[in-house]
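Before I ask anything, here is the structure I am working with.
Removed: one protein chain of the complex. Kept in place: all other protein chains.
Order of writing sets the chain letters: A and B. Residues in each chain are counted from 1.
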Amino acid sequence: MSGSKINWFKYASPQTFYPLAGRMQPWFAWAAAILAVVGMYVGFFVAPTDAQQGEVYRVIFLHVPAAWMSMFVFLVMAFWSAIGLGFGTRLSFQMAQALAPTGALFCFIALWTGSLWGKPTWGTYWVWDARLTSQLLLMFLYLAYLALANAIEDKSRGDRACAIFALVGAVNVPVIYFSVQWWSTLHQGASISMTKAPTMAATMLMGMLLMAFAAWFYTIAVALARVRLIMLERESGSAWAVQQLARGASA
Amino acid sequence: MNWESWQAFLDMGGKGPFVWGSYGVSALLLVLEVIFLKRRMAALKTRLARRRPGKEEA
Partner (left out) sequence: MKPRHKRFVLIGVGLALVAGASGLVLSAFRQNLVFFYTPTQVAANEAPADQTFRIGGLVEPGSIARASDGLSVRFVVTDTAKNIPVVYKGALPDLFKEGKGAVVQGKLGTDGVFVAASVLAKHDENYMPPEAKHAVDEAHKAAKTVKQ
């Protein structure tokens, strides 16, 4: 019992986590790059034309993974925030804050690609239907979170404020996801869901899933790099940071 | 193979600007995020190293 406890907190301690994150980060980065290349190859050269939309549907390989990622990252931020509030672990708050910019980026990509996809298919760049509007709200939630994280000088107070904000804001995520079922929207329903078989040709689905995994690994790689930055920024004077920096300088 | 020529590939069935506008801007933003992050880390390390000249020589 106590053994497993010690183990967990060992990995949560900065002197273990900082070098570990540094070692893991290139692996995730390479996995992301390779998956993205293979995913785009499948998306553009293996997956066939769509009967309804023609070639323009190929935006899906970017749009859906980005939209998934933008929702998922906010949920992960809420998770780390809850852990941080519950156990008072600094690293949890720092993880949440390291994820936020990348989540915001994917949210913007989802909106941008969706807009460019909407014009040639629906006939408009933007409509205020429930799906698009709630996704736009997610963008503002990310921006507000980032502003909040930078606004509060006292770091421990800032961490708590951000955590509470992330937990409250996470309510919007299921709203986005189910909006196409709950209300009448211009946006179509989900092609992939837990409850029914995918309504996509196999190679199309494969391209999309490869890109989704690429987005996952990209996010992990960037978040690990950013959490190291945040750790070092905040705790540069502490013993572990001095030790790590000395090791880095001599290497 | 889906495409008969490079021209057809770039044209995307007449919807080239929409498809490549999506991929181009997204790729640019992701690359910029990585570059900014690397720069911030490098800047922070130089700053910290300068603050502790003794440690750097060791």
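Operating definition for what follows: contacts are C-beta pairs under 8 Å (C-beta built on N, C-alpha and C of every residue); 3 or more make two chains touch, one makes a residue touch a chain.
Because the structure is a prediction, the values reported are computed rather than measured.
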Query = Thinking of the complex as a whole, which visible chains are touched by the chain that is not shown?
reply = A
Task = Could you tell me which of A:A130, A:A166, A:L224 or A:A241 touches the chain that is not displayed?
result = A:A130
Key: Residue in contact with the excluded chain [from A:A151, A:V171 or A:A239]   = A:A151
Query = Hey, which of A:M24, A:V37, A:I164 or A:A201 is the one touching the hidden chain?
reply = A:A201
Request  = Kindly state which of the options A:Y18, A:Y57, A:F93 or A:F217 is in contact with the chain not pictured.
outcome  = A:Y57
Inquiry  = By the contact criterion defined above, which parts of subunit A meet the unshown chain? Give residue numbers in ascending order.
reply    = 48-53, 57, 60, 120-124, 127-130, 133-134, 136-137, 140-141, 143-144, 147-148, 150-151, 153, 183-186, 188-191, 199-201, 204
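Going forward, only the chains that are shown with their structure count from here on.
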Key: Length of the line joining the C-alpha centres of subunit A and subunit B, rounded to whole Å   = 17
Inquiry  = Under the stated contact criterion, what part of subunit A meets subunit B in this complex?
reply    = 44-45, 47-49, 54-56, 58-59, 62-63, 66, 101-102, 105, 108-109, 112-113, 116-117, 119-120, 218, 222, 225-226, 228-229, 232-233, 236, 241-242, 245-246, 248-250
Query = Which residues of subunit B touch subunit A in their complex?
reply = 1-3, 9, 12-13, 15, 18-19, 21-23, 25-26, 29-30, 33-34, 37-38, 40-41, 44-45, 48-49, 51-52, 55-56, 58
